[in-house]
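My questions will all concern the structure given below.
Missing here: one protein chain of the complex. Every other protein chain is in place.
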Amino acid sequence: MIETPPLVDQYCHGVLRTELGLGTFEAQLIHSAGPPAAGTTFFDTQTGFAVRRWCPPLLGLEPHAAPARYLARRRELGPAESARRLLRGSDVAAYLVDTGPIGDLTSPKELALAADAEAFETVRLELLAEQAADTSGTVAAFLANLAEAVHHAAAGAAAFACATPFACAAGPGRADGTGLDLDPDPPGPGEVRGAAGRWLAGRPRGGAVRDPVLLRHLLWSAVASGLPLQLHTGTGDPAALTGFVRATEGLGTRLVLLGGYPYHRHAARLAEAFPHVYADAGAGLGRTGARASAVLAELLELAPFGKLLFSSGGGRLPELHAVGALVFREALARVLGGWVAEGSWSWRDADRVAAMVAAGNARRVYRLDRP
Amino acid sequence: MIETPPLVDQYCHGVLRTELGLGTFEAQLIHSAGPPAAGTTFFDTQTGFAVRRWCPPLLGLEPHAAPARYLARRRELGPAESARRLLRGSDVAAYLVDTGPIGDLTSPKELALAADAEAFETVRLELLAEQAADTSGTVAAFLANLAEAVHHAAAGAAAFACATPFACAAGPGRADGTGLDLDPDPPGPGEVRGAAGRWLAGRPRGGAVRDPVLLRHLLWSAVASGLPLQLHTGTGDPAALTGFVRATEGLGTRLVLLGGYPYHRHAARLAEAFPHVYADAGAGLGRTGARASAVLAELLELAPFGKLLFSSGGGRLPELHAVGALVFREALARVLGGWVAEGSWSWRDADRVAAMVAAGNARRVYRLDRP
Partner (left out) sequence: MIETPPLVDQYCHGVLRTELGLGTFEAQLIHSAGPPAAGTTFFDTQTGFAVRRWCPPLLGLEPHAAPARYLARRRELGPAESARRLLRGSDVAAYLVDTGPIGDLTSPKELALAADAEAFETVRLELLAEQAADTSGTVAAFLANLAEAVHHAAAGAAAFACATPFACAAGPGRADGTGLDLDPDPPGPGEVRGAAGRWLAGRPRGGAVRDPVLLRHLLWSAVASGLPLQLHTGTGDPAALTGFVRATEGLGTRLVLLGGYPYHRHAARLAEAFPHVYADAGAGLGRTGARASAVLAELLELAPFGKLLFSSGGGRLPELHAVGALVFREALARVLGGWVAEGSWSWRDADRVAAMVAAGNARRVYRLDRP
């Protein structure tokens, strides 16, 4: 068997503190624009099946328990104790927690306590801009407060994240990034002031930043900070970011592409082609459940083994953190173990690569072990 | 073994009534812009090999019989008896037959009789427009006749189909849908009248409709009818239809994406993201033969299990209906059985999902069991 050390989960969110009914729980399982179609349920997905396989045993039930039975047991234990068991059952040593705006979730500290693990913060750039806008009366104050917020975050956080890099389009484009013509360069001060002025003038309180110039300004602020920068590519083609990738090469920044399925092979290709680009080995693993080993194997085609980092992508339901970790660990052992069994890899190399992807790469890239 | 009920084939055409020589038969095996290159034959493809594996035994020969031997046996039996044996040998309970214009083929009723199965009609929207154009003297008459034809079809058919949804581009785009900028909204009455006038004026008798405004009008007429609407995405990226998908969300329509290989993972992603979108589990299965289980497994990564529907895509040669069904059945059993064997899924869940994808989903979406 491949030896995998305790994991570093390079991208997740906190978990909900409240008790959940069947419908609320189900709604968190997949990314859907609406409720399940008539006659269907989100439990009938790879994610739903993976949750039913891995989580019931952590709460004292048999695998594949029916959803209602599982939810009943979960209520019996309460949300805190359930989260505690689920998080501790998946052998994760450290979490990078994105504190971006997805509701009232546990903080990194709370997650660390529940999981008996370390937790570090990843700061969403968009959120910094929105908070600065909410508290600034003028363009000049906004830009100064934003700079201060980035500076402050850089001192305490493990990474920055941008959830909407494809929105940095100079012209119109499709939501998935296809056909975008990103302007890769940092905008000038006058351009930034103009964009900030227009955005602040038209923005309702709490309104999200979608302005391409401001987003580029945020990205370049993060680059200047020296922290790693996570870019969410969702289900879009990360090749749309190639211009920005080229423009940031050799500046000392590290770019981590998150998401990517079904474009994960393209993300791996970028990690091969550019020394400062890293790919996410969690991309879609928990979501694809029984297929996780197939998806992971595709990532391992081109991505240099020192450039892949595990994540669960979990959030709201601690089940998603647990499933992400357990599915990844099983997939990694199966894929690497298979290559060893057929003679393609040596045991020693397989163990070494497992340790890199599971934890070592993340520890190095995010400098988690510095004192 | 996974138990799979008799199938519902959600997309096929009728079969040729005439006897076929080796060359004519071969020409139907793959989608090619011309005859085989010198030194090659279309029999040397996954489809050709799958036909030779599955069909000879249904006509009393050993598997993998040589093409000439198989064709000789086929002629011996005659086209009707061959079709009868092939269709009955693949355990399909119901066919949705697209009666769009691909030559002189058996009608749904004839197919039902030959296969000892039920058959329902799927009506091609483009054909309705072309028939209305052939029989109408004025723009007003054309639009009235078209509305009447859509209304009439909606009462008797199981679904509408659009073969050229990517042609609904507002601007220029590539034939595979990449780079298209579809206008997702229904065109206004004046816009439709203008487009109809221009099309009717320039159109030779029997000419195909490619006008983007008219095609959008057809799509929205189908949406208004309440029948499911099949969209052929060919080998293009179905993400190009995202605007139309968003615009039709919550209106009660159901969109079924047909084709999709090699973009089948993207089609599955749309079926996950939008409650009214369904994906085709037959996409490329018969065409990819020995690789069908791999392609099916990719579809089963993101597509909710209640959103995948089997089809053979067969037409002209009853071999293609048979191979589509037999390859699908084997692939489904192998993929789901494998997940059960390794502990990822329970037997009960696997049987349930097999029944959904094989028939249940189609019966529900197309309301085949209503009295």
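Think of it as A and B in the order they're written, each chain with its own count starting at 1.
Quick note on the criterion: contacts are C-beta pairs under 8 Å (C-beta built on N, C-alpha and C of every residue); 3 or more make two chains touch, one makes a residue touch a chain.
Every value quoted in this text rests on a predicted model; they were computed, and no experiment measured them.
Across A:R88, A:R198, A:R334 or A:R364, the residue that sits in touch with the chain not pictured is A:R364. Only one of the listed residues, B:P165, B:G289, B:G313 or B:G360, touches the absent chain: B:G289.
Per the touch definition above, the residue from A:A239, A:A333 or A:L368 contacting the chain not shown is A:A239.
With the whole complex as reference, residues 30-42, 44-46, 49-50, 53, 63-64, 174-176, 178-179, 235, 261-262, 284, 287-291, 294-295 of chain B touch the missing chain. Within chain A, the residues in touch with the undisplayed chain are 178-179, 237, 239, 242, 246, 249-250, 254, 265-266, 269, 272-276, 297-298, 300-302, 304-307, 339, 342-346, 348-349, 353, 356, 364.
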